[in-house]
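Here the complex is missing a single protein chain, while all its other protein chains stay put.
Letters are used for the chains, namely A, B and C, taken in the order the chains are written, and counting of residues starts over at 1 for each.
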Amino acid sequence: MRYLPLTEADRKSMLATIGVPSVDSLFRDVPESARLSSPIDGLAPHAGEMEVERMVAAMAAKNVAAGSVPSFLGAGAYRHHVPAAVDHLIQRGEFLTSYTPYQPEVTQGTLQYLFEFQTQVALITGMDVANASLYDGATSCAEAVMMANRATRRSRAVLSGGLHPHYRDVTATNARFHGFEVVTAPADPEGGEDLAALVDDKTSCVVVQNPGFFGQVRDLTELAAAVHAKGALLIVAVAEVVSLGLLTSPGEMGADIVVAEGQSIGNALNFGGPYVGLFATRDKYVRHMPGRLTGQTVDAEGRRGWVLTLSTREQHIRREKATSNICTNSGLCALAFTIHMSLLGEEGFGRLARINHAKAVQLADRLDALKGVEIVSDSFFNEFTVRLKKPAAKVVNKLAKAGILGGVPVSRLYPGDEALADLLLVAATETNTDADMEALASGLKEVLS
Amino acid sequence: MRYLPLTEADRKSMLATIGVPSVDSLFRDVPESARLSSPIDGLAPHAGEMEVERMVAAMAAKNVAAGSVPSFLGAGAYRHHVPAAVDHLIQRGEFLTSYTPYQPEVTQGTLQYLFEFQTQVALITGMDVANASLYDGATSCAEAVMMANRATRRSRAVLSGGLHPHYRDVTATNARFHGFEVVTAPADPEGGEDLAALVDDKTSCVVVQNPGFFGQVRDLTELAAAVHAKGALLIVAVAEVVSLGLLTSPGEMGADIVVAEGQSIGNALNFGGPYVGLFATRDKYVRHMPGRLTGQTVDAEGRRGWVLTLSTREQHIRREKATSNICTNSGLCALAFTIHMSLLGEEGFGRLARINHAKAVQLADRLDALKGVEIVSDSFFNEFTVRLKKPAAKVVNKLAKAGILGGVPVSRLYPGDEALADLLLVAATETNTDADMEALASGLKEVLS
Amino acid sequence: LEEPLIFEQDSPGTTGVDLPEPAVVKSRLGKVRERGRIGLPGLSEPEVIRHYTRLSQKNFAIDSGLYPLGSCTMKHNPRLNEKLARLPGFSDIHPLQPERTVQGALELIDTLAHWLKTLTGMPAVAMSPAAGAHGELCGMMSIRAAIEDRDGGTSQRRRVLVPESAHGTNPATAAACGFTVDAIPADETGRVDVGALKAKLGDDVAAIMLTNPNTCGLFERDIVEIAEAVHAAGAYFYCDGANFNAIVGRVRPADLGIDAMHINLHKTFSTPHGGGGPGSGPVVLSEALAKFVPLPYVVHGKDGFSLVENGADEDSTGKEFGRLKGFHGQMGMFVRALSYILSHGADGLRQVASDAVLNANYVMASLKDVMTPSFEGPCMHEALFDDRFLKGTGVTTLDFAKAMIDEGYHPMTMYFPLVVHGAFLIEPTETESKQSLDAFIRVMRGLAERAKAGDADHFLGAPRMTPRRRLDETGAARKPVLRWVPEVEQREAAE
Partner (left out) sequence: LEEPLIFEQDSPGTTGVDLPEPAVVKSRLGKVRERGRIGLPGLSEPEVIRHYTRLSQKNFAIDSGLYPLGSCTMKHNPRLNEKLARLPGFSDIHPLQPERTVQGALELIDTLAHWLKTLTGMPAVAMSPAAGAHGELCGMMSIRAAIEDRDGGTSQRRRVLVPESAHGTNPATAAACGFTVDAIPADETGRVDVGALKAKLGDDVAAIMLTNPNTCGLFERDIVEIAEAVHAAGAYFYCDGANFNAIVGRVRPADLGIDAMHINLHKTFSTPHGGGGPGSGPVVLSEALAKFVPLPYVVHGKDGFSLVENGADEDSTGKEFGRLKGFHGQMGMFVRALSYILSHGADGLRQVASDAVLNANYVMASLKDVMTPSFEGPCMHEALFDDRFLKGTGVTTLDFAKAMIDEGYHPMTMYFPLVVHGAFLIEPTETESKQSLDAFIRVMRGLAERAKAGDADHFLGAPRMTPRRRLDETGAARKPVLRWVPEVEQREAAE
């Protein structure tokens, strides 16, 4: 078999060196009742590369690739154009097939890009420091709440009704098992909630998403002041990281922790994963942070270099007292993020954000002109909520049959809530052409008529 | 622009260092009448990566990819399955963006794989030595004839009627300008020609293709003896290099020079190029060889290493007295060949050849059963000629409309020859499934009915 | 060669991405101001390509040499898997597309789930965990949910037994699920002390978390007895499946009495480690736990595949314990793992385990006379040595490891497991050839002999051939510098 280098002759000679008659005898510690003497029944035998490619490609062919049709889905995952250089570089074996950089002398490449990643994340979020990434935006959000609990020694988190339902649910799951309280404001499509009113002296943190799940962008400065006045922390979640190229940063608005989904930069949609969770905070909270950190140091000859650091926070040292059980980061996705961000640079990142906003404004204007479509979001970045005169899920299914991926029905994430059933989330990015927008507008017109 | 690093500030400061007021002044040696003062009219301005991708992908989408339909084309270019590892490795920047290895200390990677390539080519052709590749099979063939002319100091080449028409034409073009005679036997679909009869005392070489253009495989041992008896060289051309995994090698049959198209191993169809010309010969003719050669040597510390060698044959040293004007090889295609061949190994290469033959036999049996189809080739490797009861070009066009790439009509390469108009070349490789073959058989049945 | 940070290569105004001018529109940003300068550097594409190419050249990787890092399973990553994960039908689909437009994706998840269930003999699998530790969390949540369902939400079963030698993630996970951790000692054979374990069982015990094969590279011989005792005490058996590589196709965890086990797709099924992630850690579950799963999951009905995304769904088990991450799991990793699994098949996967164990035992047998194996008898997929053979040489395990680097090898795992002193944990994996192992053995023997011959300096100064010599980790932690700041800010801060 093509991935297994040992020949039968090798195996024989190695068994002789070991001094056992067969490989079976190396498994003698396995209880006899559990030893299988032949390959497991009902599973296919090995197959050649061409055959495997055919099988897997046949499954791929049953999906509608977003790039093959007009597509306007967002809700926490966004289709952007990633330069070919990104995928080329992350596939270099020295990155792809390397382990966590525990041996710094032979992993300076990984360590340096993680240091660059941390710096980029700190810069775009407007924070002091960032970690080397977590699994995704939703898990970062839950980790941020737990970190706020540790830092404030409180255990009540207030979640905005504009927080992505997945972020809310992951936080709630952790709350259930880890043992802390979560107060969630009702779904807030109009963006009118008063979160400050929910904060009390036991509140560890307030989590607010910006732009919100329903699209609104908010100036959080006042909220930050109110939260801080109660001794709580403000956690800002960013589900569309491209927005940071245009909006005042969460740091500038007073956030204490910023979590974000980094997928939009460098990473494909991938049906939801793997993505890359960004996590940034203030200097003073560094030792409460979860996740891996790269730090600058010097080598035996005094030259600048990088190492993983502050690992006393981590599970492999602190065991049950660790800040988190997380042991893996999203290294390769973080590399993709770093490379794409390096390519964009100050100029490109800002411009990308402005293009996204302009596309969304154009699309909103176009949809606003349709009968039976009402723009709900009074402000937005590249995604907004519209109210349709029919249930959004049905409209989306009809559009899909016409070859248009028209958006995310809010009911997909708020099942059973009748008040939200007519709402549709529509996102536009730099990848959407005028023709795409025209297709959506005329598709909607037809479905709604 | 994304590929141009200089900023306007850089340009200004650099002009100051140079001491000229503008870039225009650096072009002062250009006659004023020829200086353009602005971008050339009528050509588009620069475009972003996404836009270029859209434009070029739109052209790609207008073609029918061979892998998307049942496909049976050969005639010198064959669709094989190339392992993903091959393309991964040849895209490594250290291979992709390196130059000809003139500086051996920093190009041992390229030099070592070329040495491996030369050895692989020598092994599969059954010859002593091979060069580091030429452009393709057709140009290798022409170079071989010119080499035979030099080695024998004669200038009359006899070409088989089973030689690929492109190989024949390229040789003839060189003959016209370089000044030597070419005698071409008539097209030989039945494989009955007597080439030995065409050889005289002025003949420098006989060129025969095996498997022949029309499919036949021949034992060339007797022909070699006859050719040698007249003091001429036998050149064997191999258009489908996979055949060398199954057939007695040209070297063993007595060839003096073997040329081959290496595309089948490691290289995609690419609409005909770039491909990789293989060129192998006997030790005694080494100094008559065209093209680049890698040789083994030692470094200043006595360690084995590689360098380009015998470059006194080449144009950059010998100028008008060079063995050839060729200065480029097909390096990256040769690397793809080398890696694919290394993956195949003795076991895989032989098996690949046997599968190809078996597929072709199965297909021939299936087509033979159809009314109006006659198998012309009495022997073959993975490609054979069939006679149809209608003009092959028309049949192929009808099949194409039905979504089947059914083969190469011989008339495409022998235009105007009525006797050949009903002949169709059909190739089968490991990539053809039973369903593909069934599609061709039923498609042919319908078209011919 | 030195490579500056990207921030030190800034050419203001330069970009590596050409974007058109945004259309002129009336901004809809409400009360939020547009931000000012962020501080990102400007580089062209050629500079970025060269920068990251040069950084990559400072890394060791499986592609460049043997990587004997114990418990990490650094095996070959097939390139086919990378190619298939990039098919637009997988890479370019949005997680919230209508289910009719992603039937192939759901089919792939379902197919992979089928393989994982069949290979482990378990009836259910939770696919969404994003990594091994995340899988542990999932499994322990499932156990707690099952206990609460059985005993009521008031269950006092909060103690979890964890062997001393466990991965640090095990206790951290138990704590993250609201459990307390109680350590079980190892016996002199490197395995769980069954007597001690039984003594600790009681009606406040929720579960045991055991790694098998364990972190000493040994199979827990008494595992069936342990499982029975745990079940008899009303607790559940969590198995850390990080080492499933050693037994896949030869042992089904279900046959050992396991209730929950995560599988590191990046270890057993060769999705790439990528410098630290992303991973993927599906968790197989026994009948007792099968309903206690996280959302979402894939089911197959008469209309094809669909996703159960919330408890109100008609296909819901009614017992789901919540959501673990955004969307549906690490799709990109699923494609790679399935590609690997289909390539090997049932026969090949069994061979994987056989060769992994054979390679480790070959290394063990070839080094046991010059190094000191920690335990007797055959090992599984990794060979554990300790530092007794270095006694009196002045060379530590760390020094030895750094000297391996200069010979072209990544160090083994060191100082883990904690049950032996100065551990050397060597896992060659099944994708190393005998020729490769022989070269490695020669080097290891040579170094061992050199240490014993008294040449400590050679080790203390190592590595010498790397882009950096040994790095000051203490200094890094004492005054952390976790990001670059412009020189001017650095100067201001210093003043």
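Basically, a residue touches a chain if its C-beta (ideal position, glycine included) is under 8 Å from a C-beta of that chain, and two chains touch if they have at least 3 such contacts.
Predicted model, so just to flag it, every value in this text is computed and none were measured.
Specify the residue from the set B:Leu195, B:Val208 or B:Leu269 that touches the hidden chain.
The single option touching the absent chain is B:Leu269.
Considering the whole complex, not just the chains shown, which residues of subunit A touch the missing one?
1-10, 46-49, 51, 83-85, 88, 93
Footprint of the hidden chain on subunit C, which residues?
1, 9, 11, 18, 44-47, 49-50, 53-54, 57, 62-65, 75-76, 78-79, 343, 408, 431-436
Operating definition for what follows: only the chains that are shown with their structure count from here on.
Using the touch rule stated at the top, which two chains are linked by the largest number of C-beta contacts?
A-C
Cα centroid separation between subunit A and subunit C, in whole Å?
For subunit A versus subunit C, the centre distance works out to 19 Å.
Counting only Cα atoms for the centres, state how far subunit A is from subunit B in Å.
Computed value for the inter-centroid distance: 47 Å.
Can you list every residue of subunit C that touches 2 or more other chains, as numbers and ranges?
Residues 12-17, 19-20, 42-43, 45, 49, 53, 78, 80, 82-83 of subunit C touch two or more partner chains.
Counting only residues that touch at least two other chains, what does the list for subunit A look like?
As it turns out, subunit A has residues touching two or more other chains at 2, 49, 53, 83, 88, 91-93, 343, 430.
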